[in-house]
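Below is the structure I would like to discuss, written out as structure tokens.
Missing here: one protein chain of the complex. Every other protein chain is in place.
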Amino acid sequence: MNVGRVHGSILREQKEPKDGYEPVPLWLLTLFFAIVFWAGLYLAYYSGDFRADVFNPARAAAGAGAAPAAGPVDPKVIGKRVFTQNCVICHQATGLGVPGQFPPLVGSEWVLGGDWHGDNHLVKILLNGLQGPVQVKGETYNNAMPPWAQLSDEQIAAVLTYIRSEWGNAAPPITVDYVRKMREATAGRVDPWSQKDLQAIPLEKVPEAPAAPAAADTPAASPAPTLPATPAAATAPSTPQ
Amino acid sequence: MNKLPLIFLGVFLTFASSWVGLVAYPYFALGRMQPLPDEDTGGYFPPSTPGLADAGQKVFAANGCVYCHSQQVRLAPLSTDIEKGLGPRQTVARDYLRAQPVFLGTMRTGPDLTNIGVRQPDANWHHKHLYEPQTVTDWSVMPPFRYLYRLQEIQGQPSDNAVKGLSGPHAPPQGFEVVPTDEANALVAYLLSLKRNYPLPESPEPPVK
Partner (left out) sequence: MNPHSLFSSFNPANEPDTLASHERAEIDASTRLPVLLFFGSAILWLLIGSLLGLISAWKMTHPGFLDQMAWLTFGRLRPAHLNTVIYGWASAAGIGVGLWLMARLCRIPLIHSKLLISAAIFWNLGVFVGVLGILAGDSRSIEWLEFPGYATPILFIAYAFIGIWAIIMFRFRKPGHVYVSQWYLFAAFLWFPWLYATANILLIWQPIQGSAQGAVNWWFAHNVLGLWFTPIGLASAYYMIPKVIGRPIHSYYLSILGFWSLALFYSWNGMHHLIGGPFPAWMVSASVVASIMMFIPVVTVAINHHMTMRGHFDALKWSPTLRFTVFGAMTYTLVSLQGSSMAIPSLNTLTHFTDYTIGHAHLGLYGFFSMMMFGAMYYIVPRLTGWEWPSAAAIRWHFWLVASGIILMVGSLSLGGVLQGLALYDPQVSFRSSLDYATPFRLARGVSGFLLLAGHLVFAIHFAVMLLKIGRRREGPALFAEPSNPGAATV
């Protein structure tokens, strides 16, 4: 074994470190036990009963937050839920969209009806999607809205009714029958719509629903006749904000 | 007293406790999960990913996308993920059964991608975005992935799969087109497959306010 030359750096060293034997301060032990106590409480409250299928720490047991079943649900509630699940991603919870990216729904002629915008266009967009440059409230957007044909007729009617009556929008509800009719009419179509495509289709309005309206706070139904044409916006029941 | 066995035992047991709780337990409780059958369509939740999307996961891993993009939807009030529209419900263990590796992510330099296939279902948009992100979103700091694409001369007709609508400094000059490589196609197929808006019993949709 080689013994190295003993350098000055080693010679001047202090002895190797040693332990002192001061006692553990009482306050530290108290703090320790206080934290352990807190820890126990926290684990008791926020561990979901230590179940593997509870992913929400605020829930005590699975199933507590399950959606209530049975009974007809207010379509506006369905509509809001569908909107939150699917549309908020782009159009935002405020319905204002994202400037330059996703058009707003608030005060939009596409939602409420306009010069050439009819209810049929709105439903068709949901069924097949929309692509290419579109003008909304004077701004141009060029994105891709996916088709939502996988939603049921009830869901589409509900969500469209929702966006037409929320955020100050006021337009008549879209009925389930109308959605069904539109779905049949567009059955063979695969490609999304473009603004040009839709503009070529004459404006239509939802026929006044004979059945009892579900939502209590939708504005008065449009008095306009069921036939298409008459592009005048005078038939719109209330002016969008 | 010989300290070695005592220290070894202590070191082993303390380590083993977390090994049991954070490694062995999820292995048995989560790692053996099966997808749930979907009565409506005869498929499964989560739906199986097409082969190309599976290959796309590898491209996602190779290029380190996870370092800017997470794939997790969390509950309120801890987060506003659901309110912001990242997804309809909290993502849970079963949502990641098909993922290899699992790209949960820990940074949101870029947006969360849990449901990007729902938000952006157009393949051409993705190709444009990957090729030159700043031409699609001018404030983006995402790096361009032009090396996943080939610039080639147009032979007669433009190719079917050429990327449409390119602009910006790297747009193909007249007579040229940009064509995705297999890797780009796989990656986009993967991104389009990212849809976690199907229902799962262990993750109920939060009650609407």
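Labels for the chains are A and B, by order of writing; each one numbers its residues from 1.
In the analysis below, a contact is a pair of C-beta atoms (placed from the backbone, for glycine too) under 8 Å apart; a residue touches a chain by one contact, two chains touch by 3 or more.
The model shown is predicted, which means the values in this text are computed figures rather than measured ones.
For the omitted chain, the shown partners it touches in the full complex are A, B.
The chain omitted from view is touched by exactly one of A:48, A:79 or A:114, namely A:48. The chain that is not drawn here is touched, among residues B:25, B:44 or B:176, by B:25. Of the listed positions B:50, B:101, B:158 or B:201, the one in contact with the omitted chain in the full complex is B:101.
For chain B, the residues in touch with the chain missing from this view are 3-4, 7-8, 10-12, 14-15, 17-19, 21-23, 25-27, 29-33, 60-68, 70, 72, 74-75, 77-80, 83-84, 90-97, 99-109, 111, 133-134, 139-147. Along chain A, the points of touch with the absent chain fall at residues 1-25, 28, 31-32, 35-36, 38-39, 42-43, 46-57, 59, 93-94, 98.
Operating definition for what follows: only the chains that are shown with their structure count from here on.
One inter-chain figure worth recording: chain A and chain B are separated by 19 Å, centre to centre, where each centre is the mean of the chain's CA atoms. On chain A, the positions that touch chain B within their shared complex are 52-56, 58, 62, 65-67, 77, 80-81, 84-90, 92-93, 101, 129, 131, 143-144, 146. Chain B meets chain A in the complex at residues 29-30, 75, 82-86, 88, 90, 92-93, 115, 118-122, 125, 137, 197, 202-208.
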